[in-house]
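Pasting a structure below so you can have a look.
One protein chain omitted, others in place.
In this document, chain identifiers A and B correspond to the written order of the chains, with residue numbering beginning at 1 in each.
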Amino acid sequence: MKHLLSINDIDKDFALTILDTAAEMAKVSEGPVKKLPTLRGKTVVNLFAEDSTRTRISFEAAAKRLSADVINFTAKGSSISKGESLKDTAQTLQALGADAVVIRHPASGAAHRLAQGKWINGTVINAGDGTHEHPSQALLDAYTIRKHLCGGRGDLSGLHIAIVGDILHSRVARSNVLLLTKLGANVTLVAPPTLLPHQVEQWPVKVSFDFNAVLPTVDAVIMLRIQQERMSDLYFPSEREYSTLFGIDSERLALTKPKSILMHPGPMNRGLEISAEAADSDKSVVVEQVANGVSIRMAILYLFIAGSQESVNG
Amino acid sequence: MVNSILIKGGSISGGKKADVLIAHGLISEIAESINTSADQVIDAAGFILLPGFVDLHTHLREPGRENSETIATGSLAAARGGYVAVSAMANTLPVADNSAIVEQVAAIGKSVGLVDVFPIGAVTKNLEGRELADLGSMANSRAQVRVFSDDGNCVSDPLMMRRALEYVKQFDGVIAQHAQDPRLTEDAQMNEGIVASTLGLKGWPAVAEELIIARDILLANMVGARLHICHVTTAGGVEIIRWAKAQGMKVTAEVTPHHLLLTDELATSYDPIYKVNPPLRTQNDVDALRQGLVDGTIDIIGTDHAPHPVESKECEWQNAAFGMVGLETAFPILYTTLISTGRLSWERAIEVMSSNPAKIAGYQSHGRPLQVGEPAHIAIINPAGVLTVDRAQLASKSKNTPFHGMEFQGTVVATVFNGHLTHQGELRSGSHE
Partner (left out) sequence: MSLALNESDITRALTRISHEILERNSGSTQITILGIPTRGAHLAHRLASIIEGIEGVPVQVGTLDITLHRDDLRLRAPRPLMETSIPTQGVEGRTVVLVDDVLFSGRTVRSALDALGEIGRPMRVQLAVLVDRGHRELPIKADFVGKNLPTSKSQSVKVSLREHDGIDEVRIDGSDAELSADAGSKS
């Protein structure tokens, strides 16, 4: 495959290859020399039409550890913010000779548009498109879960994972539902009905409105960021009520299994969907997720752009 | 100058074969065999002659958006599709909400001369939904507007809708409603369903259309006015209209060719060529729309021909314009989906493509049967013809067709408008007699 636009682009075996590769990449990051010559001579463009410092830095670190040349093209002050079309931007990147474009964009499907083959030849890596998908985040979440709960090997069979919060608007949730179920985990979505996608019952997941009832059986809890503006859009009555029903605090965390882990893709709203005590508890692996993100992105960049695409396709 | 046309050997309205002689803009003779000489002879053996088509829903974009379409290019596209009359929607720049604009549109249409261009007047000033447009002066203008629509926008205020329905009764006008509750469709991108949920595109619920249809049917019934529902897209909408008609209420309804064929699954490509308002729905809806058209619940095919320049579609889905061009592909789609399979009779096809829209809009010289003395508006169809849609070959100035590369059966080989050939496709050359 040439592009990573959606978790649907990869099968279970390849997903596991990415996780295994990331584990080896993590060793590099732990060694005295954090740089590999692997992508020497390759150009990776970070096209960030939406601000996301942490994802951009993560991809940038990953590309640099593999010795790629990195060009950052971000919303503020660039032609993107001046209304330049995606097509024109893409053609500029093509002229720069980008081997890969890592794209973050507020429009769902923007990565697909970039990859439809007419504007640009390079590999397109979706780093979050609107409310659609965020494949590298799901992969790093799966990596983190596997490391803690499966000894860093194999798939996620038998694990029960809860994804909690604004599923409707979450690209992290969409990618995670696809990936975690592909890897054999059971996924339960916990959210108020207003923040669940229409016809969610057709997804391969369970749905619950009762957070406390779900907690005793879960191995991992992924909390999603709740946007403050959802309240004015009538999705829930108040922050306080949301926090009471769907936020996690140390009392709720105590209901989970002893070895369970608590995750959050960040940035967190402490005091809203996650209490400070929960975020800083022993079960929280939020900080580790960031480190794992670099390893996963190194693995993605290596597997998608290191070789010649002719060989991959042929 | 061609004054007379002899069409030989075609099947009249899908019935018996006859020769048709056209002179001075009228059908002057229909007989088993006509051997008088004519300026032009068309060999129509194996072809079918239908009354020229009438579109009640066309965006010609002029004035104001001539980069998408002009009345001239839109007229040519219409002629290619077998149309002899189109209804120019009011959402131009400036909006057709006064007699000056509608007269201008009508006059340009006349000077182009390829089809009759009937302007539709806006219901509210500048399509804003706050004040009624100059409905009476548009009706009394030289354009004689009888159809009013804010299409693109819904007349969402129920009181505004009631007043408009009542007001146009004085000149037997009709309100063509774009049924879309605005609050339920804020930022909506595509049909609300599993596909939208998976793609992360904001959903456009069927009910946003259905509740306006239901409300307006009740309002129109209360005030005794005529209501036309533009582009019905949902199974629920069809069911509501079926119920209303069973009660004897005065409502007519329209379906577009694209909603008879395409579904929301196409959005998975994120190609905005499939972005349209109202959105493509599910297969269940497509099936209900087809059934509605067959059983008379839906009265007409309206193209909702909506040209957009290439840059409006070469972008992210959510930033793209809504709409598809459709004049040149409408009949082949209808033929392929419903006529060739035998579900829709020729008689019913003539109703939905020609006589019903003419009746609803009051276009008196259109939708007439092919008989001696009637205006010579004829679409000549080759049921065996195959159209492979090529966007580069479209007459329309815009190329935003979702059907590029698709094959349809049933082509329009020629169009006669007012006794003149306005389109000749794959015609065999006829011999002079």
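Keep in mind that, in the parts below, a contact is a pair of C-beta atoms (placed from the backbone, for glycine too) under 8 Å apart; a residue touches a chain by one contact, two chains touch by 3 or more.
Quantities reported herein were computed from a predicted structural model and do not represent experimental measurements.
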- Task: Using the contact definition given at the top, list the shown chains touched by the missing chain.
- Result: A
- Query: Out of A:Glu24, A:Asp51 or A:Glu84, which is the one that touches the chain we can't see?
  - Reply: A:Glu24
- Over the whole complex, note the residues of chain A touching the chain we left out. 17, 20-21, 24-25, 27-28, 31-33, 35-38, 41, 66, 302-304, 306-308, 311-312
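Keep this in mind: only the chains that are shown with their structure count from here on.
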- Message: Which stretch or stretches of chain B touch chain A in the complex?
- Response: 189, 192-194, 196-203, 205, 269-271, 311, 314-319
- Message: Using the touch definition from the top, list the residues of chain A that touch chain B in their complex.
- Response: 85-87, 105, 107-110, 112-113, 116, 129-133, 171, 174, 197-200, 202-203
